[in-house]
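Heads up, the thing below is written out as structure tokens.
This part shows subunit A:
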Amino acid sequence: MEKPEVLGRNPKVNLYLEAAGMVSGLLLVAFLWVHAFLVATVIPGAATFDGMARFLEKYYLSYAGIGLGLLIGLVHVAGVARRIPASYREQRAVWRVAGRMRHTDTYIWAFQVVTGLVILVAAAIHIWVVLADWPLQAAKSALRVQTDYLAFYLILLLVAEYHAAAGIYRQLVKWARFRRRSLAFAVGTATAFILSVNLAALWALFHLGAVR
Partner candidate 1 sequence: MSPSRTHITDVLVLGAGLAGERTAIEAAARGLEVVILSLVPPRRSHSTVAQGGLQAALGNSVMSHGDSPDIHFADTVRGADWGCDQHVVRLFVNTAPAAVRQMARWGVPWSRITAGERRLPDLSVVEEPEAGAGLINARKFGGTTKWRTCYAADGTGHALQYALDGMVLSMGITVHDRTEAIALIHDGKKCLGAVARCLRTGDFRAYLAKATVIATGGCGRLYSLSTNSVINEGTGLSLALDTGLTCLGNMEAVQFHPKTLPPTWIPVSEGGGGYLLDRNLDYFMPYYQPKNNEQPYRDVTARRMQERIRAGLGVESPHGPHLWLDVRHLGADHIERHLRSLAAFCRDFAGIDPARELIPVRPVQHYIMGGVRTNIDGAAYGLKGLFAVGEAACWDLHGFNRLGGNSLAETIVAGTVVGKKVAEFALGEALHYSSALVAEHLAAQEDRVRRLIAGNNGGENVYALKKQMGRILTEHVGIFRNGSGLKTAVAALGELHQRARRVGLVSSGRGAVPELGAALRLPGMVRLALCIACGALARTESRGSHFREDHPNRDDVNWLCRTLAYWPPGAEMPELKYEPVQITELNPGKRATPA
Partner candidate 2 sequence: MGRRLTFDIFRYHPFAAGTEPRTQTFHLRETPGMNIYAALTRIREEQDPSLMFDFVCRMALCGSCGMVINGRPRLACKTFTSHLPDRITLFPLPVFQLVGDLSVDTGEWFRHVSLKTGAWLHTSRAFESGVPEERMDNETALKIYEAERCIECGCCIAACAKVHIQRTFIGAAGINRLARFMLDPRDERSQAQYFEVLGSGDGIFGCMGLMGCEDNCPKDLPLQLQLAYVRRKMAAAGFGPRGNRRQ
């Protein structure tokens, strides 16, 4: 008999890693959704957005949120890192299996890794840019969107939403009592909704007259 594959001495380490990856992922999704609604306060007008920003600032909510978000992000990357096939050879094996069988769910996972890495870089840039120009203000945001960052945000948005959607879907597939078809439908619907909120916000930022 072979010894089972365990990381470290604790036989539960695989369970803990699994849980960490899942909980952090789901919390990040929650963060992303909250973030979407916060940015969406710009839709009624710049004043609402600025009011929201001041409110968060007043109770130190933005700092708490950013700090917490970064922490969760760190846990997430650490938690899922073991899933990213460590070596090039392994990564190739996965793509080969997915490719030969033209198998959707295996592809979804492979893209999960790729989109995760893209997010890692893009979100870092994004957060850097926003924090460098603190505090939050609708006018500043609109300026960014209207000058250099529209394409960047569109890409980040799609990649992040894909990653979040696929992440939720995959978690449900792994844990839920329902068949994949209905899971995919539910996740797809939620994603479509949140995506439209995000796009509306971007649109509003792009058309915010005050700065033009």
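Here are some notes:
In this section, a contact is a pair of C-beta atoms (placed from the backbone, for glycine too) under 8 Å apart; a residue touches a chain by one contact, two chains touch by 3 or more; residues count from 1.
Here is how the candidates were picked: all candidates are chains of the complex that A comes from, given by their letters.
Since the model is a prediction, treat every value here as computed from it, not as a measurement.
Touch between subunit A and the candidates 1 or 2 in this complex is found for 2 only. Contact residues on subunit A toward candidate 2 in their complex (touch as defined above): 1-2, 4-7, 11-12, 14-15, 17-19, 83, 85, 90, 93-94, 96-98, 100-106, 109, 170, 173-177, 179-180.
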